[in-house]
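Here the complex is missing a single protein chain, while all its other protein chains stay put.
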Amino acid sequence: MSERMSEQPYINTMDVYPLEAAEQNKLYKFYDSLREGRLTTTKCTSCGHIPWPPRTLCPNCTSDEFEWIDLPRKARIYSCTVQTAGVPPVFEIPLYMAMVEFDNGLRMLTRLVETTEDDLEIGREVELAVLEVPGPMSRVVHAFKPVRGN
Amino acid sequence: MSERMSEQPYINTMDVYPLEAAEQNKLYKFYDSLREGRLTTTKCTSCGHIPWPPRTLCPNCTSDEFEWIDLPRKARIYSCTVQTAGVPPVFEIPLYMAMVEFDNGLRMLTRLVETTEDDLEIGREVELAVLEVPGPMSRVVHAFKPVRGN
Amino acid sequence: MEIRRVAVVAGGASKFGARQATYRDLISEAGKACYDSAPGLSPNDIEGFLLSTVMPERFVFQTHVAPLAAETLGVTPSKLVARVELLCASGSSAIRLAYGFIASGLADVIMVAGAEKMYTPNPAETVHHTLAAGDREWDAIHGLTAPPSFAMVAQRHMKEYGTTKEQLALVSVKNRRNGARNPIAQFRKPITVEEVYASKLVAKPLNLFDCCPITDGAAVIVLAAEHRVKDFTNEPIWIWGTGQAGGGNNAANVPGWAEWPRLRVAAKNAYQMAGVAPEDIDVAEVHDCFTISEIIEYEELGFCAKGEGGKFIEEGRSDYGGQVVVNPGGGLISRGHPFGATGIAQAIEMKQQLHGHAGDRQVPNAEIALTHNLSGFATEHTIMIYGREPK
Partner (left out) sequence: MEIRRVAVVAGGASKFGARQATYRDLISEAGKACYDSAPGLSPNDIEGFLLSTVMPERFVFQTHVAPLAAETLGVTPSKLVARVELLCASGSSAIRLAYGFIASGLADVIMVAGAEKMYTPNPAETVHHTLAAGDREWDAIHGLTAPPSFAMVAQRHMKEYGTTKEQLALVSVKNRRNGARNPIAQFRKPITVEEVYASKLVAKPLNLFDCCPITDGAAVIVLAAEHRVKDFTNEPIWIWGTGQAGGGNNAANVPGWAEWPRLRVAAKNAYQMAGVAPEDIDVAEVHDCFTISEIIEYEELGFCAKGEGGKFIEEGRSDYGGQVVVNPGGGLISRGHPFGATGIAQAIEMKQQLHGHAGDRQVPNAEIALTHNLSGFATEHTIMIYGREPK
C-alpha cells in the first residue's frame, strides 16, 4: 500500500481559493484585472444590471452577454468585526472582516488588511488592496485597507 | 497569509481508512481482534442475527445489545475482478478485489493479496490476511489471500 | 385543494456532544431511540427514507449516505430514498419534503433521519471545512465562517436598535439553563451573564458562550399519513403549517442585516397555512446558532415588535411563565448543533413538549408549537408549526 496522496504538494480538496485561470474559470478576467490592481465586475449588455459577484448569467434578464467594468477603488464599512479565536487554519488572528459599500450602493464582503481595531468603525473609508495567494499557482485575492490621511 | 493546512502530516479529509480507536469508534473491538489475527462481527444477543458489517443496532429486531463472534478464516470467491487502470491513488495496480462468501452464507467485499490473475476464479478458496495501514496511527485492515496447497 | 393530514409519530435522538462514536454509530443510537419511542413501529413499516446531513463528504469521507443510513436502521425503502441538505436547516427541509411526499399520496410512512459527525482528529480541520458553507469563491476566501458573519449582524442590530451585550448574554443564560434539564444536551451546566462575558472573545461582540458549539449527533423521526397514525402512536403531533423562503448565499446580497425579511415571508406563509397567529404559539424551538439570532427571530417571528427582541429576553417573555417558551430543549447553544440533526431534534423536542414528556423542562399545557431553522448568512428560513390535535 502506498500513500501517494499525502505526498501531493497541492491538494485541491483543501484549497479554499478558487482556480483562477482561463482553462478553469469563465470569470478569469476578474483575476487578470485584479493582478493589475483593478477591481472589476460584470455588466449585463442587455439590461445594464451590475451584480456582485460577477456573473455569466444575468439574474435580471437571463442574458449571458456581459462586459467588464471597473468598480470604485474606495468604499465605506457597512459592518465589520475582528475574529480572535476559531479562525480557519489558512488564516491568522486577528482576522479583520467587513462588509463594505460602494457609492453606487453595491456591497461586498472583504478582508481588511493593514488595519487595527481602531479602524473598525461603521462608515470608515477603505481602499482596495491586492494580496498574493501562497502556493504553487500564481493567484491573487482582493482585500481592503483603511484609507490613511496623506 | 499562512498555509498551515498543507503542512499537516495527517489530513483526515483525505484518509480513506476509518478511525479505529475506542475514543473514535464504538466498533473498535473489531480492529483490536483483527490486530490479533481474528476476523469478527457482531451477533445480536436478542434475536441472534449475525450481520456483516458489524453493527451497534440490530436491523432485524432493533436491539442494541450484541456480542462479538469470530468469522471463519476461510471463504470462497463469489465474484472477483482485477482493476488495472484508474485506481485511487492510495492503492496500486493491479488491484485485486473479490466478493467472498463464507460457509454460513455471509458475504464480504475484500481486497485480495498475494495473488495473481490465475487465482481469480469463482469458487476459489481464500483465507484471511491482515494488513497494516501506513501512516501516523497504528491501524489494520483485513484482506484475503488464496489458500495455497501445503 | 384538500391536503392529506400528516403527523410525526415517533422520534428519538442520540446524545449530542463530542462523541466517541462514528457517523454510523450516531445514526444507530438515534434510530434505537426512535424505534423505542413507538413500540408498534418496526423497520418494515417504513416505506420512504430521507437523510438530512450536510458534509459527510468532508467530515467522514462518505457520500450516498441515505442508503447507508437506511441500511444501518434496518430500512429497505420501497417508495423513497434520498439525502437532503440545506446546511444548518437540512433537518427541517427534509421534514418538509417528506411531508409533501406523504401529503401528495405518494407514500404513507417516511422516516426522516438527521446526522452529523463534526469532530475530527484535528479541530482545525473541522473549522476549515466550515469555510465551505459560505460562498466559497467570493466570501470564504476572506476567511468568513459563521461567527464573524453573525458578529456583523449583531453590530448592525446593536447600532440600529440599541441591543446590548447583556441582552445577548441573557439568551445564552436561558438556553443553558433549559439545556441543563435535557438529557441529550451537549452542555448541561447553567451559566451566568458574567461567565458569558468571561468566555473567550470570538468575533466582536460575540464571546464563546454566545456561540453554539461543534457537535456530533443524530436524530430520527417518522412521519405518517393520517390513516396510519394510530398504528404507531397515541401521541402524534400534527403538521399544521410550514413555510420556507430563501435569499441566496453570497454575503453581499443578503436581504437585510438587522432585518431578516426572508424569515418574515416564511413565517407569514406558515402562520397562514396553520391558521394561527404568533401569539397562539405556546412553545418554540428557534435557531439560536448565536445569541443575536434568537433576538432577531423573536422580532421576525412576530413574538414582539421589530427592534424589541432585546427587551423581550430581558423581560423574561421567552422564558417559562412568559409569552412563549423559546428553546426549552436548550436550543443549539446548549443542546448542540450537529448540522443535519438539528431540525429533527427540534421536532422531537416539540413532540415531547406537546405530550407532557419533557420532564422538568415541561412547558405547561403546550398545544401549539413552532420550530425555526435557518441556514447560511441568515438568508434561508424554514418553519414548521405543529399541533397536539389534528387541524
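Just so it is clear, A, B and C label the chains in written order, and each chain counts residues from 1 on its own.
Just so we're on the same page, a contact is a pair of C-beta atoms (placed from the backbone, for glycine too) under 8 Å apart; a residue touches a chain by one contact, two chains touch by 3 or more.
Note that the coordinates shown come from a computational prediction; the quantities given were computed from them, not determined experimentally.
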item: Selected residue (touches chain absent from view) among C:Pro123, C:Gly248 or C:Gly356; value: C:Gly248
item: Touching the absent chain when the full complex is considered, from C:Lys15, C:Lys32, C:Arg58 or C:Arg156; value: C:Arg58
item: Listed residues A:Leu19, A:Ala85 or A:Val113, member touching the removed chain; value: A:Leu19
item: Hidden partner interface residues of subunit A, rising order; value: 4-5, 8, 10-13, 15-16, 18-19, 22-27, 55-60, 62, 64
item: For subunit C, the residues touching the chain missing from this view; value: 1, 3-4, 22, 24, 49, 54-55, 57-58, 60-68, 70-71, 76-87, 90, 93-94, 96-97, 99-101, 103-106, 131-137, 140, 242-250, 253, 265, 269, 375-376, 379-380
item: Residues in subunit B touching the chain absent from view; value: 14, 16-18, 52-53, 78-91, 95, 97-99, 106-111, 120, 122, 141, 143
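Throughout what follows, only the chains that are shown with their structure count from here on.
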item: Category of the chain touch graph - line, ring, star, complete, other; value: complete
item: CA centroid of subunit A to CA centroid of subunit B, Å; value: 45
item: Gap in Å, rounded to a whole number, between the CA centres of subunit C and subunit B; value: 36
item: Touching two or more other chains - residues of subunit C; value: 124-125, 128
item: Interface hub residues of subunit B, defined as touching at least two other chains; value: 4-5, 10-11, 13
